[in-house]
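Just one protein chain is left out here, and the rest sit where they should.
So, subunit A:
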Amino acid sequence: MKSYIIKRACLALGIIFCISLITFFVLNVIPGDVVAAMLGDFASKDAIEAARAQMGLDVSLPMQYINWLKNILTGNFGNSYFQRKAVLTLIVNAFKYTFTMAIAAYIVAIILGLLTGIFAALYHDKLPDRILMSISVFGISAPSFWIAIILQIVAGLRLGWFPVSGIKSGIWWVLPAFSLGIRSAATIARVTRTSMLEVLKQDFIRTAYAKGLSKRRIIFVHALRNALVPIITILGNDFGVLLTGSMITENVFNIPGIGKLLIDAINRRDIPLVQGGVIYVAGICVIIYFIVDILYAVINPNIRLGGEK
């Protein structure tokens, strides 16, 4: 287990390094001069060149990358060209919003998804199963911006139940959580149903019933635990996606999270901010997948890590 963790950690660092390298060079070869964009319409060519030198952009690309890497190793992600703030500060601030939204959406997704999936499995091929699975297809297919706008107009504007945009306290998170969580809930519901159906057919469930265990215990302890492996994969992936931000949901509900921060940075060619953001996203993904792998082993001891016996 220990050597597996060390191996995975080294691999994770390698992945992050490669991603940063690719991002850096891609950002620098696509059209668009960040200095010209930054200085605006009145900048002369001399002023642009002077600013380029001041920002350390007058050296070769490999040198720029090495300089950036050196700074990263000392914890300095640089400053945003446009917002004039430390990249790390901007990412941490945006992360607070994205993390809260991800947790809220995750709660919605897990509760709705698991319960709907279990319920559908229990009523396999009956009317409730068909209705719920049809709804889940709708949940997967409906674009999140559409769900967001419908929720905003119906539950916010027309019914007045929830605030339509902005974030101030808990209730402000309800609509973003539902609009972001519904898609994941639908996916989780379908996987849960399939997985539960497999498990419910197995002998140990019959044995459990024969032993007189309560149905609640059989379903939520014995069946669900054994059905969890594929569900955890989905949960892990979804949480990674949620944590890396949703530009659309953040935009519609006016939430200054990671997705919005990164899209704005890309549009402006704010390279230090994009680089910092990409490292963040890569880091989140790597960590989440790592945790998911560990959880596999915890939930299902039949799975052994790294060929250990």
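General observations
The working rule: a contact is a pair of C-beta atoms (placed from the backbone, for glycine too) under 8 Å apart; a residue touches a chain by one contact, two chains touch by 3 or more; residues count from 1.
One rule holds in what follows: contacts and distances are computed from a predicted model.
Chain not shown in the complex: UniProt lists it as "ABC transporter, substrate-binding protein, family 5", one of "ABC transporter, substrate-binding protein, family 5", "HPr family phosphocarrier protein", "Aspartyl/glutamyl-tRNA(Asn/Gln) amidotransferase subunit B" or "Phosphoenolpyruvate-protein phosphotransferase". Across A:3, A:141 or A:214, the single residue that touches the chain missing here is A:214. In the complete complex, the hidden chain is touched by one of A:137, A:154, A:221 or A:287, namely A:154. The chain not shown here is touched by just one of A:19, A:91, A:112 or A:208, and that residue is A:112.
Although one chain is hidden here, its contacts on subunit A can still be listed: residues 30-34, 36-37, 39-45, 48, 50-51, 54, 82-85, 93, 111-112, 115-116, 118-119, 122, 128, 132, 135, 147, 149-168, 171-172, 178, 182, 185, 214-216, 219, 251-254, 256, 260, 264, 267-269.
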